[in-house]
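One protein chain is absent from this view; the other protein chains keep their places.
Chain naming follows the written order as A and B, and within any one chain the residues start at number 1.
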Amino acid sequence: MKKVITGDHAVALGAKLCRVDVVPAYPITPQTLIIEHIADFVNDGEMDAKFLTMESEHSVMSAAAAASAAGARVFTATSSQGLAFMYEMLYATAPMRLPIVMANANRTLAAPPGIWCEYNDSMGVRDSGWLQVYVEDNQEALDMVIQSFRIAEDKRVLLPVMPCLDGFVLTHTVEPVDVPQQEDVDSFLSPYAPDIMLDPARPTMIGIFMPAEYIMELRRQTMGAVESAKKVIGEINDEFAKVFGRNYGGMIDTYMMEDAEVALVTMGTVTSTSREVVDELRKVGKKVGLVKLRFFRPFPVDELRKALSGVSAVGVFDRSISYHGGGPAFNEIQSALYGMTMPVVNHLAGIGGRDVTREQIIKMFEITIKAGKGEKVNTINWHNTRGETV
Amino acid sequence: MFEVRFHGRGGQGAVMAAQALAEAAVIEGNYAVAFPFFGAERRGAPVLAFTRIDAKKIYSKTQVYSPDCVVVLDDSLLDTIDVVAGLKPGGSVVINSRDKPEDIDLGISVKTAAVDATSVALEILKAPITNTAILGAFAKATGIIKLESLEEAIKRRFGEKLGEKVAERNSLAARTAYGKTVIGKSKGIKKLEPKKQWLPTYQELPAGGSLVEGKTDAGLIGPGSFIENKVMGWATFRPVRDREKCTMCLLCWFYCPEGTIVRISDRGDLMTNYDYCKGCGVCANECPVDAIKMVRARV
Partner (left out) sequence: MITIKDLPDENLFTAGHTACPGCGVAMSIRNAIRVLGKDTSVYVPASCAVVFGTTFPYGAWKVPFFHTAFENTGACLTGMQAAFEKKGKKVTAVGFAGDGGTYDIGLQSMSGAAERNDDVIYICLDNEAYMNTGIQRSGGTPFGAWTTTTPVGTKVQGNRRFKKNLGEIVTAHEIPYYATLSIGHPLDFIRKVEKAKNIKGFRFLHMFTPCIPGWKMDPAKTVEVTKRAVESGMWTLYEVENGEKKITYKPGKMKSVRDYLMMQGRFRHMSDEDIKKLQMWVCKKWNLYYKEKGSPEICEIAPPEEHHAVTEEHREMHGP
C-alpha cells in the first residue's frame, strides 16, 4: 500500500510493523514526529506497546536498556543533543548486547544551536558499539527499521542498531512509501526471544562490575559481534529483497560503478541527488560512478576496496568535520584504502543543514576527476563556504 | 632497584605503608614510587600495594612481579594467596604473625621476619591497623631503610592527614614492632593451591558478560555464587554465643549483615557459620541478654 508520508512517519510505521513492546520517548526536533505518530498508534489501539513518556533522553536510553534486558523489543528515536545526552547509555547498551533499535534524525550538535542536518551527532558515537546505517529516502527509512531489528536480534550480532535519517531533508519531507503488509513483516521478523533476560524464574546478572581480568575479553567479544554483523547484514538484505522486492545492497550500494573512472562516496540524502548528477555527467561523456556508504558501523572495508579498485580517484563526501582535518568518512575511507594508490579527496558540504546542491556535487566530481588526472587539488575541500575556494 | 610487594586487607593501611616506605627512602636521598593495585576493595578484602626504591629515577610503571621483599599485613592471607610468588632468590618476607618464623609455613624456606603487629596496633592505636607496625619490622628485617627515616616519613604522612598525635602513636607502633621483630627462616612444607579463577576466552565469555547460575572448574559463577567466597579471614574478632543465656529472640539473626547466623534444629536453635563472619560485632552489641561475646578470631 503506497502512502505519501514524511520520513518520521515512515519510521514510526516501521516500528509499529515490528510489533515493538516498549517505546520510551522524549521529544526533540526533528525526530519528534516519530514519537508523536507512535503515541497516536498506541492511543488509538493500533499498536500494542508500552509508550513511556520519559523526562530526558538519558532516561529514555536507561528505560530502553532495562526493558530490553527484561526481554522486551524496544524502539525509540532521538536526535543531536538528545543523542549526546544518551552518550553514557549508548556505551552501556552495546557491550551488554541489548538489541535496541533507535532512529536518529541527524541534526547539528550545538554549539552553535541549530536544528538542521549535520552528522556530527551520530559520528560522535561511532565507537559506542552501536551499528549505524544511513538512509537516502523515506522508503529506505521504513525498511531499515525492519531490517535493523533482524540484524540487532540475530544471535551472531546482538547489538543495538541506529538507522540514521537526514533531519528535515527526510524527516519532514513527504514522498510515496510502500508500506509493507503486517503479515509479511510478521513472517520476516519473529518475536524477540533472548536466551538470557531478567526473569525471576531463572535469575540473571546483567551489567556486572568487571575487574580488569575480564574487560579486555568483553571488548574483543563486542568487536567480534560487530564483525559478524557484516555477513548478517548481507544475508538479511538479500532475504528482504526476496520478500519485499527492494534490494539496498547491504553494507554499501553502488551506482554506475561497473566502468567508472572516478567515484564519489556519499551518505544519506546527498546520495539521492548524486544519482541524478551521475546521469547528467554520464550524458556528457564523464565516466563517473557513485558508492553509497550505508553502514558506518560495521565499516565496509572490503566492500569499498572492491568497489573502488578500478577508479583513478575517489571523492568522499562528509557532512561533519573531525577536527584533525577532514570528515570522519574521509578519514576512515583513507584508512580502508591503505595501500591502494589512487588519490582520495574530501568534500565537506551541507554542514549545519546548508543545502547540498547539484552544482556542488558536480564540483565534487570535477575536483575528483582532476585529482584522477594527476592535477593538483586540495585534499580537503570546503564546498560553498565563504572564505574558502574550491 | 629494591622492590616490595605489600599484601594486606582493605582498612589495614597497606597503601599508606607502601607510601610511607617510599617517603622514607626519599628522605634518605633515594628515588622511590609507591602505588596500589587499584581495586574496588571494601574493608577486609585482600589488597595489594607496591614500593620501588632506587638511587636513580624509576621509569617502570608496571606492577611488581619479582619482589625483593614481601610484606604481609595479615597472616590469614596465607591460606588463600601465594604471597611468595615471584620472590627473588635471597629475598625476604616480613609478616604479621603471632608465630615464630620457624613455625610459619610459606611453602618455601626463606628469610622471614615475624612480629605480632596486630597486638602492637591494638595496644598502641586501639585499632587493628597494622601498617605502621609492620614497617618497623620491615626496617629491622631488610636494613634497606633506617628506623629514624621511617619514623620521620610516618610523622610526615600521617601528621598531614590525621594530626600530630596520631602520627606520634603510629611512629611509636613502628618503633615498638622494630624491637619485637624476630628474624629466622620460614617452613617450606605446604603446597599452596592458589585459588582457581575462571578465565574464559572471549569466545567462551557469555554474550555481554551476562550470567545465569553456573558451575566452572573454578567453582560457582553467577547469581548466588558469592556463597563460595569465604570471608572469615577478614575477622579480627568473632562471636561466641552462650546457648544457656540465649532466648532465641532472633535479633542477631536479623541484624547480621552477612547472613551467617542460621536457624537450625527446626528453627529451635541458631548456629554461626564462621566462614562468612567478618567479626563486626553487631550481634554481640545488640544481644538483649548479653549472650554473645567477641573473642580474638586467631590464636
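Throughout what follows, a contact is a pair of C-beta atoms (placed from the backbone, for glycine too) under 8 Å apart; a residue touches a chain by one contact, two chains touch by 3 or more.
From a predicted model like this one, the values you see are computed outputs, not experimental measurements.
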| item | value |
| --- | --- |
| Candidates A:29, A:204 or A:360 - the one touching the absent chain | A:204 |
| Residue touching the undisplayed chain, where the options are A:40, A:88 or A:388 | A:88 |
| Residues in chain B touching the chain absent from view | 10-11, 40-45, 198, 209, 211, 216, 220-231, 234-235, 249-251, 253-260, 262-263, 267, 273, 275-276, 278-282, 284-286, 294 |
| Hidden partner interface residues of chain A, rising order | 21-22, 24, 49-50, 52-56, 58-60, 62-72, 74, 88-89, 92-93, 96, 198-200, 203-211, 214 |
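To be clear about the criterion, only the chains that are shown with their structure count from here on.
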| item | value |
| --- | --- |
| Distance from the mean Cα position of chain B to that of chain A, given in whole angstrom | 53 |
| Chain B to chain A touching residues, read off their complex | 39-40, 197, 199-203, 205-213, 222-224 |
| Chain A residues touching chain B - in the complex, by the definition given at the top | 95-98, 158, 195-196, 202-211, 213-214, 217-218, 220-221, 224-225 |
